[in-house]
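Here's a structure for you.
Just one protein chain is left out here, and the rest sit where they should.
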Amino acid sequence: MGKLLVEDKTIATPGEKLAEGMDFLPDEGTFREKDKILAAGLGLVSINGRLIKVIPVSGRYLPNRGDVIIGKITDILMSGWTIDINSSYNAILSVKEATDFIRRDADLTKYYDIGDYIITKIVMVTSQCLVDVSMKGPGVRKLTGGRVIKVNAHKVPRIIGKRGSMVSMIKNATECNIIVGQNGVVWINGSPENEIIVINTIRKIEQEAHISGLTERIREFLEKTTKKKIEIVKVE
Amino acid sequence: MAYTKRNDGRKFDETRPIEAKVGVIKRADGSAYFKIGKTIAYAAVYGPRELYPRFLKNPEGSMLRCHYNMMPFSSVGDRVRPGANRRAKEIAMVTDKSLLPVVELGNFPNSVVDVFIELPQTDAGTRCAGICAASMALADAGIPMKGMVAAVSIGRVDDKLVVDLDYSEESYEGGTVADIPMAVVSTTEEISLLQMDGEISKEQLKTAVEMAKQACSKIDKIQRDALKKKYEVKNE
Partner (left out) sequence: MNKQQKQHILNFLEKGIKLDGRKLEDYREIKVEKGFSENAEGSAKVTIGDTIVTAGVKLSVESPYPDTPDKGTVMINAELLPLSNPEFESGPPSIDSIELARVVDRGIRESGAIDFKKLCIKEKEKAWSILVDICPINDDGNLFDASALAVVAALLETKFPEYDGEVIDYKKKTNKALPVDKKKIPTSCTVLKIGEHFLVDPNTEEEKCVDARLTVEVEEDGTICALQKGGDNAISDKDIEKMIDIGIKKSKELRKHIG
């Protein structure tokens, strides 16, 4: 008979025994060693029927195709830009993927200059971690003004909330423009006082992401700091 | 005169008091503090990140690069001259080898994971304390790991085998002394660090390895508890 040795939603440490016997199956973040299933790193245990997963809770952002991320232009190449995407690897934005037609001899700094932030989409990640991004399609653009802060990339889903409900609530409460990149970079633009509230709220979410009743606590927090009546955003 | 009672009153198989903390250096991707007796080690992990110089790059995975340094004021007596000396370089190398069996860096081509170990206060057993801190810091940094590594020094003082030598035992003058630092991989109980200064018989060495395994399993628990403490969900 198989035996589960850990509880769902607890923290597993590298090499920790999660289950014994052949009744359970190793999913992402775990591996089988004879009749045991072990954690392949630090993370949150997630049990789904017979499948056991360990979801990372820390570490750098790993680029994934389709992710919408915030990057910073760090260099200009012959036919494109190098972009820091807050990961172990840089991304490349090629001239072809940067908006409309650009002449061969054009001054590329007119489009994106060093230090500029962009919201962009990952279109390709090779096995060697070469990352291509594109500025074509909806939602991607250069970010003018504002500031960025970095958050734990693994907490991004909680900051965004279900269908964007959490970030919408913060936006409504603070009248700040907020964009959360999948790579753990958050862009904020608003009045200085309100930006501080946004940052404090995001830090609170980061710290308390796994404690139940997060949305309500954040609503109360925003109500207290903005001294306004705040409602939880319902997203259909 | 035989060594019948340890200088600080410990049992022969007892380590000095241990204190372990994770996430002590905010700038780092992962970090840890490990104190055993009066020996203190900090470890910070940066990476995976881009590797320079370029010729060191390995397209098949990331490089693990450990650094070991005693702070200039860390030991009794003369100031330790800053900068890498032969001893520090060798210890950095064996630290690397002691951790390599557990880290999985195949998914990070051409990059490096830097581990910086700093000792602000030393009283023997520094390489072992450094390895313990480094293993926790790597896990904290979200590096994929098949297990954890704990390390301890087993000593022969006169005719007795003792766990976790302190400086007074290392410099015991009443008889033969041997110092055997060992690192144990938690999941397999294999030895990933083995060095020795001094003289010992084959039989005694066998016992020493057993003693290291037992002591390391206790240290392993302390390391894991520290990791869990940082990330565990605190339900209100």
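Note that the chains take the letters A and B in the order they are written out, and that residue 1 is the start of every chain.
The rule is short, and it goes like this: a contact is a pair of C-beta atoms (placed from the backbone, for glycine too) under 8 Å apart; a residue touches a chain by one contact, two chains touch by 3 or more.
If you're wondering where the values come from, they're calculated on a predicted model, not measured in any experiment.
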Contact partner of the left-out chain, one of A:D107, A:E193 or A:E231: A:E193
Subunit B residues touching the omitted chain (full complex): 24-28, 38, 40, 42-44, 46, 49, 67, 69, 71-79, 82-84, 114, 116-118, 120-123
Those residues of subunit A which, in the complete complex, touch the missing chain: 113-116, 144-147, 189, 192-193, 195-196, 199-200
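Note that in this section only the chains that are shown with their structure count from here on.
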Residue numbers on subunit A that touch subunit B, as the complex places them: 9-11, 13-16, 31, 33, 38, 40-42, 44, 56-60, 88-90, 127-129, 154, 210-213
Subunit B to subunit A touching residues, read off their complex: 29-30, 47-50, 59, 102, 104, 108-111, 139-148, 186-187, 223-224, 227-228, 231-236
